[in-house]
Structure formats: structure tokens, C-alpha cells
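Structure first, commentary second.
Here the complex is missing a single protein chain, while all its other protein chains stay put.
Let's turn to chain A:
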Amino acid sequence: MTGPIQLDALGHNGAYRSRDRLTVSDVTGTPVAELSLVPRLFVDRAMAALRRADGVPADRRVAAVTQAGRTFADAMIDGLSVSDYQYAVSRVCGLPISVVRGTTEAIRDAAAHAYGNARSARPVGAVDHWADPSTRTGTALWTRRGDVFAVHASGNHPGVHALWLEALALGYRVAVRPSRRDPFTPHRLITALRAAGFGDDQVVLLPTAHSVAGDIIGGADLAIVYGDDAVVNKYAGNSTVRAQGPGRSKILLTGQTWRSHLDTVISSIASRAGTACVNTTAVFVEGDPTPVAQAIAEELSAIPSLRPEDDEAMLPVKPLATARAMEEFLLGRAEGTKAWLGGDGVVDDLGDGSAVIRPAVFQVDDAAAPQVGVEMGFPCVWVAPWSRAEGIRPLRNTLVLTAMTDDERLIDELVNEPTIGNVYVGDHPTWWFRPGVPHDGYLGEFLMRTKAIIRD
């Protein structure tokens, strides 16, 4: 290939190569792609075009989303084979290539099941269409809350692009603002969706400056936004914006059986290079946490430092300066804790301007220690003591909680706790997922509503 990959904006009139382009570099600083940034005027016009666009019948939407998933995962798109695409994401995001490959398959799968997954959220009392015979005697109809859906993606993991396919399947027109780290995945996916039959005014890619990003949300009926706690707080209480922040997923080990669950614990921490919101951030141990922390550290220390495109790579890689900044932040937060791994630093300089970020394991002496909420974008875990007397208080504010317990009262409490998203009991890693189960509630709960209908 000659020159950087050109990632055009995908506007309502087709691809647009702007004069204002952002250089997207890999973890060593080598330019890989140029991303066309569009101005506010372009965004405003694209959002207006989405609003004006005609709907696409459900059966055609579903077929096209499925087809697009196959194209995304198999075909040559804009001169990039799927392995070219995966290599670029791996080198730019610093994600192990095996993680990117896995996500490619996950997106294919999500596309094939987008409509079915979305419909899992439909209340049992509601039907999909007003022409359903049951509407003659009166029933509930499941309908969209709006027409236009916006996505502010994050760059920590390409998997975020699996979810909004459900909105498209439900008949929303969709605008995606890519992250600067991974514009490749949404560009490839939207190009595939268009090739599969979606019009240019049905789904758009709007790379744009931060100052214009609000116009994409403002121009949509509903939006999903990925970000940190500040982003989550900004949109707290906003009924039209769903903010997805840190997951702070946790594992609870009760009894003295932790050694038999060690593989699940390690996998929960380190799978997906520790970059996802479903990776475990804290492990709570009934009894003495010391041997658990020690065992986790031993296992994680064996993971090799490799370049992200290496088939065997398991750890994230960042530009050296970014890695150093993350390390400094972590070591600052870890003061006063016992370091089992990474206490002297987590940066492993690859000598080419990039660095592997190695796992870290710290032990705190209190389940309520503030550190247990510190989520890092690499395998990093806080091991804390826990006792039944403390109850579920330290386990709150959790996307996924895996509990090794057979205490039904405890399980009841975890399931009933509103700030715990998902409860996995037994040997199921916090990243476990199957199409049809909710990730953080069903997206359909947010996208749809019911209304009463009766007709003659």
C-alpha cells in the first residue's frame, strides 16, 4: 500500500474527503491513516438528512445488517482486507491482534443477531406492528422513541460498535462519531452497511472536532456516549443520552475454594488485554486475601511482553509517553497499598517508541479502600478482604459481578442491588456474554417504548 489509509467521512451524500485531516498514528508514532474531519456545517446537514430520510422496511433492514456483518468480517473494503484492517487497529490502538480478530467475529455475530437481540427487550405484552391481529382487541405496541440515534464511540475497544447495530435494526437512522484511536472499525462497518443496501442518509460516519461533537447529540433524538466518570456525570439524569462509563467489574470469592476458581479470576482480569469495561478491576476475598493476591500476581507475571500484532500478544501497547503517564497515575493511586506485581512500574519499553503495559496486582487492607474503584486500561486488579458482616456495600457500582458463592441470601441481595449491572454466580468470567442477554440493560429498553393501540 502507498501512503496512509484514507478514512473519509461518510456523509449523507456519500464519502467526503475533507481538507482538514487528522493523522492517525500507530503506537510508535508512525502515521497509518488520515481521518477526514468534518466541520459543524457538515454535521448539521448530515443530521438533518438523517431526520428527513425515509424508513426502511424491517425485513430489509434485518437482512442488510446481517449481510453487512459478513462483509465486515470477510470482504475487501476500500482496498483493505480484513487482515489489513485488523493489523491497523492492532497497531494504532495497541490491542493484541487476537483481541481484534475476536472482535471482528463478535461484530459479525452481533450483526446477524441484531434484530433478535434488540427484540429481547420487547415487553411480553407488546407486539411489533400495528397490523398484528391482537391490536383489534387492544394491546401494547412496541415503537421507537425517536428516529435518529447518535453514537459517541470510545477507542478502548472496537467491540463498542457491535451494539448500535441494534438501533439500525430497529429502524433508527444512526450517526457515529468515531474515536480518534479507532476510526477504522466504524468506517469499515458503515461502508459494509452501505454496500449491503443502507442508503447514505440512513447511517453516517461523522469524524469531527471535540467542539462540534455536541451537535451530533443535539441533532439526534437519542444518543449513547462512551467516556469516563466526567462524561457519565455530565449526562446523569438526561433521559435521552445513555452514558457508558467505567465498568468497575468485580469478583467475590467466598469460602476457602478460591484456588479452584483461579483460572476464572485470571481470565476476568486479563482477557481482552484488560481494556474492556467487563474486565475485573477488584477481587474481594472472604478471609485472608494475601495468598490470592500472590497467586494472581504469579499467574499474570508470566504473560510475555510482545508487540500487538504478534499472534501470542496478550497485553496492551501504548506510545511510551502515554504508558509512562498511566504508570505514574497508577503508582500515585497505589500509595499505601501492598504491591504484588507492578509496584516498581508497569512499563516495558519496546524500544521503538512504544511500550507494553504489564499487569499490576495490589492488595488493600479494607474492602472500602478508594483504590478498588480505580479502573485502568490494562490488567490491573485490587485485591481486598471481605466479610459477610460488610455485606454488599463494597460491591456496589459494578457492571458485572462474578460471585463464587452458594449463599442464596447473598445472591438475592446482589441481584436486588440497583447499582450492580449483571450478576454471574460461579465459574463465569466477568466478560461472559451471549447474544440475547443484556450487556448493561438491553439497549432496546432505552430505544423503545410502548403505546396502547386498538383498532376496528
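Basically, a residue touches a chain if its C-beta (ideal position, glycine included) is under 8 Å from a C-beta of that chain, and two chains touch if they have at least 3 such contacts; residues count from 1.
Definition applied: contacts and distances are computed from a predicted model.
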Point to revise | Omitted chain, identified by the protein name its UniProt record gives, among "Phenazine antibiotic biosynthesis protein", "ABC-type Co2+ transport system, permease component", "YIEGIA protein" or "ABC transporter" | key: "Phenazine antibiotic biosynthesis protein"
Study note, to complete from the structure: Sole touch to the unshown chain from A:R45, A:R324 or A:K338: residue A:R45
Revision key, fill the gap. Residue list for chain A contacting the dropped chain reads 13, 18-20, 38-42, 44-45, 48
